[in-house]
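For this depiction, one protein chain was excluded, whereas all remaining protein chains were kept in their positions.
Let's look at subunit A:
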């Protein structure tokens, strides 16, 4: 009885699935899915390497400082960095005095100590990076109806994040003529910008890094577009994962200990089971 019931229930599900499969396969044959511009022209991120890659990777502090400079002078006009505080910048090799000076260069929302009114004051080390727009509505109004995303976690919030950021920054091009010929409806609308590394090929952000020397590096590195993109990507790896170096270093120590403990465990296992066939 139990088995007959079971077979009936089994038939219920399998027939329903066969029905779904048959209809799906029929649709697939009679109406194959139309190709899309995204499917043909979207590119995976470029192959790019950073000092922090790999099991023994460490941040290149000089590069992080250059990347921070790019963020400060270019990106911060539109993008917030809300999970990072000025005090965190000491990890990039800045001294406390330098961090204080950097913080003071930003104005952050404050309260007037005499009147209690909302006001702006110079930042201090304990402040977080201020947001460039008061709220999403203000951000949309200033950016062609798109909200510039927060960058603190950007390299972890996209597949292959660091390479994605680098590719996006260096990937703005003219829309290929054959794309427009093939998919006339996919022509980049006015106000958007073509970039094959962006999921739907057109994004609201205008190319932010446009000319070599846009930022003047203090350490003498030549500020090519490629170099600036790489530096700011490295900086955003740090903002997304400031404990990256400690994590990897701790990892080796833990693995070393565990390997030792496991070898001892294996030896005692062999010792205890010696002579006991199993």
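We take it that a contact is a pair of C-beta atoms (placed from the backbone, for glycine too) under 8 Å apart; a residue touches a chain by one contact, two chains touch by 3 or more; residues count from 1.
Note that in this section contacts and distances are computed from a predicted model.
Enquirer: Pick, from "NADH-quinone oxidoreductase subunit D", "Cytochrome b", "Xanthine dehydrogenase family protein subunit M" or "Phosphate transport system permease protein PstA", the protein name that UniProt gives for the chain of this complex that is not shown.
Expert: "Cytochrome b"
Enquirer: With the full complex in mind, choose from A:18, A:77 or A:120 the residue touching the hidden chain.
Expert: Only one listed residue reaches the unshown chain, and that is A:18.
Enquirer: For a quick check of understanding: of A:77, A:101 or A:255, which residue touches the chain that isn't displayed?
Expert: A:255
Enquirer: Just one of A:110, A:132, A:176 or A:242 touches the chain that is missing; which is it?
Expert: Selected residue, touching the omitted chain: A:242.
Enquirer: Return the single residue from A:40, A:61, A:83 or A:121 that touches the missing chain.
Expert: A:83
Enquirer: If I consider the whole complex, including the chain that's not displayed, which of A:49, A:156 or A:222 touches that chain?
Expert: Only one of A:49, A:156 or A:222 touches the chain omitted from view, namely A:156.
Enquirer: With the missing chain put back, which residues of subunit A would touch it? List them for me.
Expert: Residues of subunit A in touch with the missing chain: 2-3, 6-7, 9-11, 13-21, 23-25, 28, 33, 55, 83, 88, 149, 152-153, 156-159, 161, 199, 240, 242-243, 246-248, 250-252, 254-255, 258-259, 261-262, 265-266, 268-269, 271-273, 276-278.
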